[in-house]
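Every protein chain but one is kept in place in this view of the complex.
Then we have chain A:
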Amino acid sequence: MTADIEIRNVSKQFGAMSVLEDLSLSIKAREFVVFLGPSGCGKSTLLRMIAGLETVDSGEIAINDQRIDHLPPGKRGIAMVFQSYALYPHMTVRDNMAFGLQNIGISRQIIDARINEASRILEMPHLLDRKPGQLSGGQRQRVAIGRAIVKEPKAFLFDEPLSNLDAALRTRTRIELAQLHQRLQSTMIFVTHDQVEAMTLADRIVVMNNRKIEQIGSPMEIYDRPATKFVAGFVGAPAMNFVDATLDRSGGNTKVKFAGGISVQTEIASNLLADSNYTFGIRSEDVRVVPAGHGDADGVVDVLERLGERTLIYARLGDGLQIVGSDVGNSSVTVGHKVGLAFDGKKSHLFSEAGRAWHAGEA
C-alpha cells in the first residue's frame, strides 16, 4: 500500500511559541522523503502531526486526497518507528507486532502470516518469543520496524530511528532501510538531523530551519544548488567555506574579490545580482591545493585531516582567513607548508545578505 500525502498551510504553536509557520508540502506515492534540519527546527513536530500525535492548529493534512488531520492516530493508516523504539516491554516480540492488528480485529491466521513474513524480511524469526529487554539495540530497532511492516500502512514515518545505534550498525541499518523501501514501494517519511542519512536515503530532502522549509529537492540538488546560505552551510561536511566579498560586475560573469587582494572569476551571471553585500561560498572539494604561487591565493597549512580517499587542508590566508581545501589521499603537504589554493569558478556560490543563493550557470 502506498499514498500521496498533502500538507497545506500547516501551523503549530506550543503555548506562545510558534513551532511551524504556514508550511506546505506534497509527497508523492512511493516517495522516500527526509525531513532534515537542526534540533528544534520543527521537523519532528511536523512528523508527529502527520501521525496524529500532535494536533494541527491551522491548515490541513490529507492522505490520498482525504483529510486526516481530524482522525485519531490509529485511523490514519500510517505506521511510525520511534527514536526510542517504544516497544511494549512486557510483551514478546510476536505480541508487540500482533497488538495493533488484534486491536482492529484481524484474524489470528492473517496476523500470524504477516508476522512470519515480516520476521523473514527482517531476518529475526528466532527473536519472536523474546521480550524487548532481552534484545540488543539493533534487534529492538528491527522489531520496531517489523511492528510497522505488519500493519501494511499507507505510509511509514521514521522519527530519527538510527540515532540510538552505534556507527557500524547505523550504516548497515541505513542500507537495509533503503532496500526495504525498494521492496515495499511504500511512501516513507524519515526525520533526521544527520545529513549523511538524508543524502543516502532520500528521493527528496526537505531542509527545515527555524519553523520553515528552506529547500525541497533531490540530494544532489540540495548539495550542488543550495537555495539559501543556511542549506549551503548545513549540508555537506566539512561545511562550505564562506567569505565576505565585493563584486566586480563589469564582465558577463561576476568576478569576486575578497580581503588580501584575492580575486576569483566565477561563472555566475552578473546581471542577476543587484545588491552590494554578498558572501562568496565554495565547498572544500572545489578548492584544489596547488604549489604556492600557482593558485588564486596562497596560505599556510594549519591542520591536516586525512580521510583516506582525500585529505582536507585547513589553510590560513595572509589576512587570517581560514579556507578548507582538499588534496589527494596521500597528499605530501604537511602542517606549516605554504600552499596555493585554486578556486573552481564553476562551482562557486554567492549569497545575498538575506541568505538567497546564486549559482554558476543560472540564466
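Points worth noting:
Keep this in mind: a residue touches a chain if its C-beta (ideal position, glycine included) is under 8 Å from a C-beta of that chain, and two chains touch if they have at least 3 such contacts; residues count from 1.
The rule we apply is simple: contacts and distances are computed from a predicted model.
Protein name for the hidden chain, per its UniProt entry and selected from "Carbon-monoxide dehydrogenase small subunit", "Sugar ABC transporter permease", "NAD(P)H-dependent oxidoreductase subunit E" or "Cytochrome C": "Sugar ABC transporter permease". Between the chain not shown and the residues A:A29, A:L53 or A:A342, the one that touches is A:L53. If you put the hidden chain back, the residue from A:P73, A:P238 or A:G361 that touches it is A:P73.
Listed for chain A, the residues touching the missing chain in the whole complex are 51-53, 72-75, 78-80, 82, 84, 86-91, 99-100, 103-104, 147.
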